[in-house]
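What follows is a single structure, written as structure tokens, with notes after it.
A protein chain is absent from this complex, but the other protein chains hold their places.
Right, chain A next:
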Amino acid sequence: MLDISAAEWTAILLSLRVAVIATLVATPFGIALAWLLARKDFWGKSMLDALVHLPLVLPPVVTGYLLLLTFGRRGLVGAFLADYLGIVFAFRWTGAALACGVMAFPLLVRPMRLSIEAIDRRLEQAAETLGAAPWKVFFTVTLPLALPGVLAGMVLGFAKAIGEFGATITFVSNIPGETQTISSAIYSLIQTPDGDAAAGRLVIVSIVLAIGALIAAEWFARRATARLHGN
């Protein structure tokens, strides 16, 4: 029904790849941070919390520019990574994944944190009395009980990553086949005279992906409640 052209497919597949990699790489960090924020009290906790949420409130173009300054070819971290590890972010799809990961991070962490906070800590105590060392308690009790929240966070993070525009285009520009995601493709198309039909198709794809992600997140949230009640 939708007659999607090769160029549009390239943008869709690139978007999917960028969003999948961004979500997968961000998830372990997200879980660790969610656990830290849910369970630990330490100096600078509110600062860290604010820092995580920053990409949510900053203009995306600012986040993108800061990424360019930090991870660009001449950036402090970027130059180091490029010279010593051969990892380049600037104007590559990996840079798009980094930008999307950073922008999606606050949305990814939030459900994870809430689900960890909702766990009855007395269950973890019970696990300890049964001989489970703290790391085993985490992997056999905490994480399984938080799993629906973890998955919901991943789904929301993925949805945000696939739609990210401002930070990505600022950081890695809009190069077809390398950094041109669905969003930047739509942006280019609506600025070209005959681009309306192609833009329309990509808009429909975006809407379908977004709604799918929201339904998935809702489903995982419901599973979480059922799981905590032992059904």
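As a working rule, contacts are C-beta pairs under 8 Å (C-beta built on N, C-alpha and C of every residue); 3 or more make two chains touch, one makes a residue touch a chain; residues count from 1.
Methods note: contacts and distances are computed from a predicted model.
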In UniProt, out of "Sulfur carrier protein ThiS", "Na(+)/H(+) antiporter subunit B", "Polysulfide reductase NrfD" or "Molybdenum ABC transporter ATP-binding protein", the chain dropped from the view is recorded as "Molybdenum ABC transporter ATP-binding protein"
Thinking of the whole complex, not just what is shown, which of A:Leu56, A:Ala132, A:Ile190 or A:Ala210 touches the missing chain?
A:Ala132
Tell me which residue among A:Leu123, A:Ile190 or A:Val203 touches the hidden chain in the full complex.
A:Leu123
Just the residue numbers, please: which parts of chain A touch the chain that's not shown?
120, 122-123, 125-134, 136, 140-141, 144-145, 227-231
